[in-house]
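Excluded from the complex is one protein chain; the other protein chains are retained at their positions.
Each chain carries a letter (A, B and C) given by its place in the written order, and its residues are counted from 1.
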Amino acid sequence: MKQEIKPATGRLGVLVVGVGGAVSTTMITGTLASCKGLAKPIGAITQFATMRMENNDEKLIKDVVPLTDLENIVFGGWDIFPENAYEASLYAEVLKEKDLNGVKEELEAIKPMPAAFDHNWAKRLNGTHVKNAATRWDMVEQLRQDIRDFKAANNCDRIVMLWAASTEIYIPMSEEHMSLEALEKAMKANNTEVISPSMCYAYASIAEGAPFVMGAPNLCVDIPAMWEFSKQMNVPISGKDFKSGQTLLKTVLAPMFKTRMLGVSGWFSTNILGNRDGEVLDDPANFKTKEVSKLSVIDTILEPKKFPDLYGDVYHKVRINYYPPRKDNKEAWDNIDIFGWMGYPMEIKVNFLCRDSILAAPIALDLVLFSDLAMRAGMSGIQTWLSFFCKSPMHDGEHESEHDLFTQWRMVKQTLRNMVGEKEPDYLA
Amino acid sequence: MKQEIKPATGRLGVLVVGVGGAVSTTMITGTLASCKGLAKPIGAITQFATMRMENNDEKLIKDVVPLTDLENIVFGGWDIFPENAYEASLYAEVLKEKDLNGVKEELEAIKPMPAAFDHNWAKRLNGTHVKNAATRWDMVEQLRQDIRDFKAANNCDRIVMLWAASTEIYIPMSEEHMSLEALEKAMKANNTEVISPSMCYAYASIAEGAPFVMGAPNLCVDIPAMWEFSKQMNVPISGKDFKSGQTLLKTVLAPMFKTRMLGVSGWFSTNILGNRDGEVLDDPANFKTKEVSKLSVIDTILEPKKFPDLYGDVYHKVRINYYPPRKDNKEAWDNIDIFGWMGYPMEIKVNFLCRDSILAAPIALDLVLFSDLAMRAGMSGIQTWLSFFCKSPMHDGEHESEHDLFTQWRMVKQTLRNMVGEKEPDYLA
Amino acid sequence: MKQEIKPATGRLGVLVVGVGGAVSTTMITGTLASCKGLAKPIGAITQFATMRMENNDEKLIKDVVPLTDLENIVFGGWDIFPENAYEASLYAEVLKEKDLNGVKEELEAIKPMPAAFDHNWAKRLNGTHVKNAATRWDMVEQLRQDIRDFKAANNCDRIVMLWAASTEIYIPMSEEHMSLEALEKAMKANNTEVISPSMCYAYASIAEGAPFVMGAPNLCVDIPAMWEFSKQMNVPISGKDFKSGQTLLKTVLAPMFKTRMLGVSGWFSTNILGNRDGEVLDDPANFKTKEVSKLSVIDTILEPKKFPDLYGDVYHKVRINYYPPRKDNKEAWDNIDIFGWMGYPMEIKVNFLCRDSILAAPIALDLVLFSDLAMRAGMSGIQTWLSFFCKSPMHDGEHESEHDLFTQWRMVKQTLRNMVGEKEPDYLA
Partner (left out) sequence: MKQEIKPATGRLGVLVVGVGGAVSTTMITGTLASCKGLAKPIGAITQFATMRMENNDEKLIKDVVPLTDLENIVFGGWDIFPENAYEASLYAEVLKEKDLNGVKEELEAIKPMPAAFDHNWAKRLNGTHVKNAATRWDMVEQLRQDIRDFKAANNCDRIVMLWAASTEIYIPMSEEHMSLEALEKAMKANNTEVISPSMCYAYASIAEGAPFVMGAPNLCVDIPAMWEFSKQMNVPISGKDFKSGQTLLKTVLAPMFKTRMLGVSGWFSTNILGNRDGEVLDDPANFKTKEVSKLSVIDTILEPKKFPDLYGDVYHKVRINYYPPRKDNKEAWDNIDIFGWMGYPMEIKVNFLCRDSILAAPIALDLVLFSDLAMRAGMSGIQTWLSFFCKSPMHDGEHESEHDLFTQWRMVKQTLRNMVGEKEPDYLA
């Protein structure tokens, strides 16, 4: 049952869409600083987590499967602003200047390529450092050339592409997304209504044999056309929407209520954040995309149909508010109305003073490293085992997403065990 | 591997220590009301939860193993106050009068037997309805007689004893607790310093072949003498300290941090409550017992030795404050200091406006029903699979407790599967 | 300087617009119950508050000025639903049934007159118990007839009209509101775009010589035409928008920051509520009216122009979310970003679990009783001294509103002292 896994030799190019954004620069700075021993990549499963083996020993995951060393990563990418990664980090105001200065030179060397961008898909953004493309197909061609150029210039063995840019506006799935043929046709016909820039990135990535990771809730790779293409090209794809703060909590608290058979009557979630992501989400069309992503988790976990007395009438509302004083320090406030014995009501309020990029950076790194592993292990198409990292995990038409964090975590471990031909240990872990 | 399980025929007598307390009367009222269709026993795993079978079907737990029907339960018990269960419920102010009135007659019929009590073990309590016992051994004898009388008078097939009374003062384990012989000797010698009233109840229960459940954090059954006795008498024992509110949350949030490899630097937990339990815990000697119970969970889950960078320096503080305006509506406020990528700090505040007895009642009922099941399945001694319900799960000297709620839940299901000879399904659930 | 005040003899008719709403029925029930000694009208300044006199004695306000006794009030009003006040109270779910039952008969006797209503001004409401009026002027005429009929039928000496109905949609002031002549012309021309139903109520009230109180943030009496009319008819008018929960807190916390010269960089306020008011405010057009009312307070108190270093850049955001599980138990969560010494930031979070109608009821009663007093004391036009009770206090074009709760409170006391010819005591109080 053991899979053949190619070794992680040579250099891994990580091309980030939105390389100058808060999440990207935080991930890059932390990775570089970790290599120099200046910081610890806390929160990264690939760097810290252990798992129990068949013989009940506990080993670091990175000792179980062959992961790319952080030292062997080369970062690059695209951005709609021309600033290098050092300048962009200062602007993001996530990390302290003294933490940036430890890797200043390395960050300055990371200069974004002009981005494939369409203002209609993110109206609050006005980028200047953008490609000129006649059609979506042309956009794809330019991106493919970028990838090849980067790979050659940096002497990379392998590439992973990561979308860490903004949420695009909401669109429903349409005919053009249902097959690879239809998708390519729409790209060539320059159907800008249904083909988003992120789809061009994903397509280019897959076409170049590079795993693609979608960190935002964009439709992008959640369509049959991309599934087909990734299978055909033997490329893993994963996403979507980093599960960083409020939703992380939800996918832990909802299982708690369920496990204890406590009823839920309402869940009100509000967020305040002041970074560029908050600004984009202040546009209702973009918020819609995020809202759909954030709303799905409760129902899937609570299974109202199976437990109508407990979860048959949950009022779930999610709000995101642009609030500049908070900057990147996203803050969430949740009010949860539950009920117990004989229907008596109780309330839980959770106030999460988090840092958006600090939580997202290790997730981004883990997704990159695990996607690269999956590629080397010959796995293609949707990587459901990476649901653990996602607010709105990818799934095909026949399956439902798994949202429970702990079940997701078991899926990660089981997948890794399968890769190396190990069985689950007797002991529950 | 399938175990022989005796059917749940006939009546089950449930003898509650502290039968007039808030938890007991809430459990009793809800159970009686459920039998009449006036309320739903929400939060009770035995009544609502399902589990996935080998063939991937999902079945109600009560359809998998033979549990006693609620209709077949007869309630009784001891209390230091003479009020019947209806009067006691009114005093507790947990349930609305109209909810009590639906089963008023049944509640009025439940009159407590005089309690085995020693003021030195709960100085804030001044009970009047208490036994006169020359020695601890005499106390035991009287309780055994009570059990036999109740069983006969109510035509019960089986008895389970449940401690739902107050937290006793803290004592360390001593020589007298190390063997059955030493324990009995100390009882006969009336060593009131080391033999608490709860130990007399537990001993009496085991001696009469009745499973014993410890709902408070009392040392009581957490001693080798009781393990020995319960094994010898083929009686299951379980506890301790119902995992109802704040600790429930902890055993879900701590695994979240761990699973995601987020560091923890501090955890401050405070509680305000105004019921009799709060009054008892206002005495530092009694609080100590509770504190020990509440403090253990974090370390066991986070494993600081294995993850020194993440959990090597967690400052954990737990406070309980008697605050009469809150009555039974116990309220918890937690501040958790965590850190992520590159060590950047974040905070989570959780404010749980819960109801102590509403959360504890279904736990009490579940422990009673599962203990009875275990007895009929021939299981004796410490029931580690019931850790799911406990703040400070029992364990012998060789093992450590499992605190992670979801791992505990898997232990429940695995144990039930073993009872009926089922294997775990492939699908993770 | 002492004013001539007519005695409060005879009966006072209180006609409430929205008499079946949560605020009205709560106010009415509490007033009736207080008369029978079944409850206390807590929160009512007119019933409990004291003030210091010139001679430093402290007297109850109701012993300083002649207020109408609660026993002498007769309640009536209009509603878009035909239920009597008892039925409406049950629907509102604010008060416990046993509290309603003490005055059940009296409540049942209060049957609403059909309301003057226009669906376009409150799209989420679908009332059936409404007047048929050809024009706004006809609406006014019908309401005036209602007032006269009620006064005669109930043998009232005086009438006060109170708007305790929903927030109407937002409209800016326009030409039609600038003079009495223009207003009357627009009413006769049936200009339903600029003449709201509430303006018809206010006009009718003033025309009948009855003080008018505006409890919602509707434009209504905040226009020169009404000021002119009220002066001409010698009738006091007051409002607007009961200052009950979140804004009450704001007008206390903002003065605290100001008094201590602490800077403010942001204030985020969110509300969840599930009553009919919340449903109406779920429509953006109606929310706009409320938002304008709620946003004004901060700037007026903090005076950014005078203190640019401290308050020159306050980001203030207010959100109201319809959330049915909360019912009338409106809940507010505020996050306030402040800064102190050397600009260092700090945060305050306030979670107010309030009850909308419980807070609004005594305000409504006080406004009614003080308006009646003002009428008897010969005061007409805008009653700025009643700002104390209002989120968005009325003011003419030349003055600004006072929002600071404690300054408002001093205005109440100073006005009352003036009425009875007393000077301020030396002692600060």
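One rule holds for everything that comes next: a residue touches a chain if its C-beta (ideal position, glycine included) is under 8 Å from a C-beta of that chain, and two chains touch if they have at least 3 such contacts.
None of these values were measured; they are calculated from a predicted model.
Among B:Tyr91, B:Phe150 or B:Tyr323, only B:Tyr323 touches the chain that is left out of the view. When the full complex is taken into account, the listed residue touching the unshown chain is C:Leu310, out of C:Ile110, C:Leu310 or C:Ala374. When the missing chain is restored to the complex, the residue among B:Asn72, B:Ser174, B:Asn191 or B:Thr270 that touches it is B:Thr270. By the touch definition given at the top, chain B reaches the unshown chain through residues 265-266, 268, 270, 272, 315, 317, 319, 321, 323-326, 331, 333, 335, 337, 349, 351. Residue-level contact of chain C with the missing chain is found at 26-27, 29-30, 33, 39-45, 47-50, 58, 95, 99, 248-249, 252-253, 255-256, 259-263, 306-307, 309-310, 339-344, 346-355, 357-359, 361-362, 402, 405-407, 409-411, 414, 428-429.
Following the convention adopted for this analysis, only the chains that are shown with their structure count from here on.
For chain B, residues touching at least two other chains, in rising order: 349, 351.
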